[in-house]
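Just dropping this structure here.
All protein chains of the complex are present and in place, except for one that has been dropped.
Chain nomenclature is as follows: A, B, C, D and E, assigned in order of appearance, with residue numbering initiated at 1 for each chain independently.
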């Protein structure tokens, strides 16, 4: 019943929504976004939502607050327009990084944003590579949590992986790094961080064998690339042969491009397209794999009542 | 029990919060606001909230989306920190202008934001001069809706008000203009708007007698001042003697200052301080009346269980 | 999928429900309403609701409290009977007049009743001509807010409208009056009210040009017609040529019929059938336009997933 | 902290509220109730509610729907006025009789009204002698369910109870009748009902020994007294010596007074004052015991945090 | 649309679920239940739930807490897996016996469990013979409350019912006993209980004529059979001719089998299969009637949108 699908996009990443629609064979429905002179936003969905299976595509990328409020307004508009189902398609859910209360009286932003989405009318969420798996449990509505690991692994499979190791920047992400390592049949290592002063954390050593190896650094998100560069510096102390970077969410903000381009021994930087890339603002040696086909397939399967898990679930889980 | 009050401010208008605290005789509690490299915000309330009567001061002024999300995070942090009561103090609730569904499939932003505040943890709201009185009913939590009309009237009382008329830019706000007019014992008039094309509305004439009069234009908010200037042009066709402007929420964004300064026959522009004013960005002939004392008194009375209505309610209501 | 529609009516206005059903080509399903000796009501829906698209038709007309509780019981019965969707069809939502808190410690009845309907099981509402557009935002469920303005305009179109003006009894309703005026291509005027004593409001003058004109007074609701007569008295001071009255909700309660019949210069009183009219209790010169076809079409379109906005939305919006 | 108690009454039974206030030593706070010409109600609480322990007194007696909506509006007004706690004091909760779904697609009115009270803002309920004990479980908020059995028993204690039996009109209420019987140390009997046709139920015999005895008929509520008279007719077939009637809720509506006065062998009719009694509308031989002191004590104890159960709970429970 | 039905069973009574599936012609979908070493449970539904009409079959039989938490986990898993509808099929809802607050500060377990089921994701419940009809009103979701009375009556119809009486162990259940009696066209009697000490209740006599009769004792549930045996002892004082026992929920726990087998004058013990029966743990002379066909038919009808009430509702209701 694919004719029932109605897809709208906010202003964060229309290319991604368009690519999904092209695959699904549906038209991307138009949206009007108005900014009033007092800076308030208003959105108008310009296609019938009544009794439709509605999808609102909007990653939480900079400017995050603008994109978040825009998404909330779109969800609310779809609900008010009597949509049957309203799925927030959030390829990059940036607030997932705020997933714990590691200081007194802070907000757990990931949980709050999950609640806001439900208040605004989302009846389901599709997202990818949450910073930690537990963030799934922040949501009261069903979440289809897609993984980019297979997509990233595909890129390396078929290349020479001898003497290669997958490295996680810290212990927290080592579990996912292990999964990629296993798909590539190579070992894993992790950076160990130390807090110097109140607000300064450094990677002080590498746990696991990286000496003289070819390294694939895996992280969920690359923003300013600051800690990525720091990790490379540490790795070079172990005479690593070459360095690749793989990440789901390639934000490349601030000095990221400048910093990464300055690292001559980087072989490749691999990312997906969950975050929009501007040609003038991407590092050299960048390879991009589109995950829009995965999202489109998840939408199609949900719409027809087929299982998503049989397709995307990871066979391996590791503690 | 004023010692129980704990006041925090977001980054939108700390001067207002400070002024309230000075009047209340409490310290403004510190807040840390962090922007991560992926543009997500994190707030930390840096004073004990446990079993406190907590107030978070934040008008929704530009950048509205940043300030809104910051406010939501602060409310959530206060709830997580076991505050007894959490009042959102929102001197300017800009989204109140999105109060109806006058086009298909738009969000009613005022209602959505009211719901978001409740989801984030607000147990009460104090605000001023909502764009329409009905917005009060969008909230599920109690709202103390303060009025600036008496404060604005005070400014004109004692001046020569002979041959004066209060003018509302449109019919929708004429009711409030009537109230000010009655306090000043002068008549009222209103602009009549006409929609020319799909997105172009003009004031085509003035309903009520303004010929040769001294005019006080009253509006809830002045943003770009575009329609304000248009109204003045129309008024001048009636040979008005001089023009004053009175508004609760003086935003003065875009070309507002330039436009207003170009009107030589403006006698005075009166506003309150619900919106922060930057010295380099205010029109000439600006008079500002602080409403922080009203907000402080509302906080004090609520905290001690005294009635607020006996102080602030308007004796006159008009249909 | 029109066969899925199941329509029930409360005791407020069964003729309206029957007319809707006739147009839709479905049978009006029977309901038993029992009043126990202790004055409590019990309703029994006497047709299968399981997985049906259920509509409960009940305007909030006198006796309002009886009709409201009856409606709530019917909604609850439909929910308990496993209906898929439950739409409250409320042609006249009388409590919309309680839309603001213009005195201390009063209930905002419109908001409360909206909440009660949702608690009782309504998943959607269809209504017409809410006293103010903002009342739409009181509801947490989707609302299809139909307008009678086009229907009322149709009645006048084709008649001689030269020298005619549309008059709103007050500023609050002038915006809607402007809309009718624009459809008829005539100007607009409005009464200006003044509060004399604590509970006495009078129309003290007319803002806008009505001198010697033919007048169409527009109001959302005519109940006792008290303020309508007062407005006519004021208009006659301007030597108006003739007076017509147009209203969506013609209640005509108390002395309304007697009062209106005493006005010899009334040309016509136009209303819709959102409120049941008893032959012995209607003013002379009454013309009634049925809006049941609009409600039926809204039901049909919702049931089949067609857009309602393309049909009923007003092209013109005015501030 | 008795100074914090603020008591309002609706129009159902102000004498009861006044009696409670006299006992509590607090003033009954004034309320304005307005009926608009379109029959909608508006209530205004005319005393400060802010941070108060507010009690709204309103039994659900005829006109039940009017009194229910009035109560809901009062609760909502108290919430909007920032009351700390809002207790609905409902001496007679008439909708408790709608406590099961004994026909297809009927509303369970008792449950619905419980939900409506919570939606309107009640944070607690005090009531008496619910038609069945299970109705307690319909509420999401705490309920203090007072019993009149001890009060009724006190009336009979000290009188000659030899050869006396307590009779319940049906099996459903036999359990409570057993409790009264036990307090009076006499046996119990019950009527057995048979449904003749679709809507006709008759008491066809008495289960238990009543032959030649003095009978005390106990029921929770006496409305038209129809089934009470029928029970008496059946009892007379057993040559009962004399008949007394005891009930918590003495409604005496319809032909109740006429019917009861026609029974010459009635010795006494005992009721409490949960329902207002009009002098012209009470049966002969009526004795009234006030339960306002119990309600007042429940309010006082709740306000000061003392246990209510130690005072009012019934020591005996019987299956 | 029977292909949409997906049925899972917990570990409480898989045979019942299988029998339902056989009748419905659908496969029972597999479930994995894991108990971690810290005694926490995890369930995995091993069939696609997406957009399915999902049924989770689990009576609340011993071990009740294990079965309850297992059921809650299964409901939650189905919701997280994007099921369209999730019906908890609970043939025996044991917590219904906790339906009132007959002692201070106890939980009303039936209400709490109803709330927990809704929190876990149940959108509907099918159950049978709740301990009291009012428990229906504890649920916020629709409940199809099936009755076993007709099934039990069928068993006796066609046998010699002369000189027979149906006996309820107490007044509370006499109403249902009346219904069975009426279906069999025989009279009814009931035990009268007396509380001896704080926690000791005895049946002290029989209300109604049982002298020399053949007795059918009816109760909703037989657990340890303690009060059942006590009732038999009391009945024998009336020289009853023979005793049959009929019950919906035959738990037979503790010494039940031993006790019942010791009663030589029992003619038959009739139960349904809402509770799983272990061959080594059933009393002699046991007859079992399966109610799985009724549950299957209720599922089928709900799935296809047919009325359930026309099939299962009891024509007779008695007060």
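As a working rule, contacts are C-beta pairs under 8 Å (C-beta built on N, C-alpha and C of every residue); 3 or more make two chains touch, one makes a residue touch a chain.
Everything numeric here is computed off the predicted structure, so don't read it as measured data.
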item	value
Displayed chains contacting the withheld chain	A, B, D, E
Touching the absent chain when the full complex is considered, from A:11, A:132, A:261 or A:290	A:132
Hidden-chain contact residue, picked from the options E:25, E:212 or E:226	E:226
Interface residues of subunit D (partner: the chain not displayed)	124, 142-144, 301-302, 305-310
Chain not shown, touching residues in subunit B	48, 50-52, 79-82
Residues in subunit E touching the chain absent from view	36-46, 49, 60-66, 68-70, 72-74, 76-78, 80-81, 94-95, 97-98, 101, 103-109, 111-112, 115-116, 119-120, 221, 223-224, 226, 251, 253-254
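We take it that only the chains that are shown with their structure count from here on.
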item	value
Contacts common to subunit D and subunit E (chain labels)	C
Most centrally placed chain - per-chain CA mean versus overall CA mean	C
Interface numbering overlap (same over half, different under half) for subunit A and subunit E	different
Centre-to-centre distance between subunit D and subunit A (centres being mean Cα positions), rounded to whole Å	61
Two or more partner chains touched - positions in subunit C	80-81, 101, 103-105, 108, 111, 307, 309-310
Chain-chain contacts as defined at top	A-B, A-C, A-E, B-C, B-D, C-D, C-E, D-E
